[in-house]
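Only one protein chain is missing; all other protein chains are in place.
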Amino acid sequence: MVTLNDARRVIDAAEKKAQEIGQPMNIAVADAGGNLVAHIRMDEAWIGSIDISIKKAFTARAFDITTEDLATQSQPGGQFFGIHASNDGRIMIFAGGVPLKLDGKVIGAVGVSGGSGVQDHAVAMAGAEAF
Amino acid sequence: MVTLNDARRVIDAAEKKAQEIGQPMNIAVADAGGNLVAHIRMDEAWIGSIDISIKKAFTARAFDITTEDLATQSQPGGQFFGIHASNDGRIMIFAGGVPLKLDGKVIGAVGVSGGSGVQDHAVAMAGAEAF
Amino acid sequence: MVTLNDARRVIDAAEKKAQEIGQPMNIAVADAGGNLVAHIRMDEAWIGSIDISIKKAFTARAFDITTEDLATQSQPGGQFFGIHASNDGRIMIFAGGVPLKLDGKVIGAVGVSGGSGVQDHAVAMAGAEAF
Partner (left out) sequence: MVTLNDARRVIDAAEKKAQEIGQPMNIAVADAGGNLVAHIRMDEAWIGSIDISIKKAFTARAFDITTEDLATQSQPGGQFFGIHASNDGRIMIFAGGVPLKLDGKVIGAVGVSGGSGVQDHAVAMAGAEAF
């Protein structure tokens, strides 16, 4: 189970990482059901990334995979190309979504959006490690 | 402008109120553009209320009105009956959304969902007063 | 045919009327196909009314009727109750949409949103009369 306290710990760690790299981010945490537990938009972060951060968290839990890895398999010719058209547009196929694991089992996810794919993934990883 | 710090202050006050009345809630804060700044779902709060809290915040800013007041005018026969069909399903017409004002001007809103209409409105008001 | 010049003349007249009554409005003009020709949001007008003004214009042309009249027939028990669920959510059933006529034939419409139903209708009528 991902409690609100858990989500806040993940968000705090991710926010700290975002501050270190100097890029304001949207950070979202989803639970085992893929449903949002908490979200923050740092000052000056892109408004288009609100939705993306929430959907990256959903996606990472929906398929128990980082969206960075899913991206590889969702390119034209890849085995999951077209997956972004499923789930009523809730699937994001670029880096920034990372599963949250407990004893090796995925029980939630964190989604980050606001910078480059490399930055988003790094901030999400910092959040996941704090879980 | 509604900063992340502002949003957290509003959410903290609303969360405290929700704890006092013993009803777990979803609490969301939107800025002047109606865009989400932050959201929390308290442990055990309804997952169906995630979306509602975010949309109540949007609605309260979209029309600079509490959703409790909008509800009155959106009933059958009311001057705004049918408004819930606008804005691509983002309009909530029951209590729980309250504008955030600075010097008498609306610059954001808080949306709460998780209990009765009376409870949602009371929690949102507690949040708005902390702004 | 509703040209851009026609739409601007309608909008100017409606904007002037809105200024007279002291209520900032969203004003939209649609052509014979129900498609948007022009839209303005006056400073401080509700952001939730952008969509509503555009949809009121569509609705007034879609059924060649004022949305004030349509409202009467779309209440519970009325012959068109439920019509707001049609056309992918583009139907507005409260006052503020008025057809634009040429030689007795509807060839477009104006939609206004930003105040009470009475205000919205008055501003839309001012626009329609300038057509």
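Just so it is clear, A, B and C label the chains in written order, and each chain counts residues from 1 on its own.
The rule is short, and it goes like this: contacts are C-beta pairs under 8 Å (C-beta built on N, C-alpha and C of every residue); 3 or more make two chains touch, one makes a residue touch a chain.
Bear in mind the structure is a predicted one, so any value in this text is a computation, not a measurement.
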- Query: So which of the visible chains would the left-out chain be touching?
  - Reply: A, B, C
- Tell me which residue among A:28, A:42, A:62 or A:93 touches the hidden chain in the full complex. A:93
- Item | Sole residue of C:36, C:106 or C:130 that reaches the chain not shown, by the stated touch rule | C:36
- Query: Pick from A:32, A:47, A:106 or A:130: which residue touches the chain that isn't shown?
  - Reply: A:47
- Message: Need a quick check: the contact residues on chain B for the chain that isn't drawn.
- Response: 31-35, 88
- Item | Footprint left on chain C by the chain that the document does not show | 3-4, 7, 33, 35-43, 47, 50
- Identify the residues of chain A touching the omitted chain, counting contacts across the whole complex. 46-49, 51-52, 55, 71, 74-76, 84-85, 89, 91-95, 116-118
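Convention: only the chains that are shown with their structure count from here on.
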- Task: Select the category (line, ring, star, complete, other) that matches the graph of chains linked by touching.
- Result: line
- Query: Does the chain A and chain B pair touch with the same residues on each side or with different residues, judged by whether over half of the numbers are shared?
  - Reply: same
- Query: Turning chain B onto chain C with a C-alpha fit: angle in degrees, nearest 5?
  - Reply: 90
- Message: Can you work out the whole-Å distance between the CA centroids of chain B and chain C?
- Response: 28
- Query: What is the distance in Å between the mean C-alpha positions of chain A and chain B?
  - Reply: 25
- What parts of chain B, by residue number, touch at least two of the other chains? 33
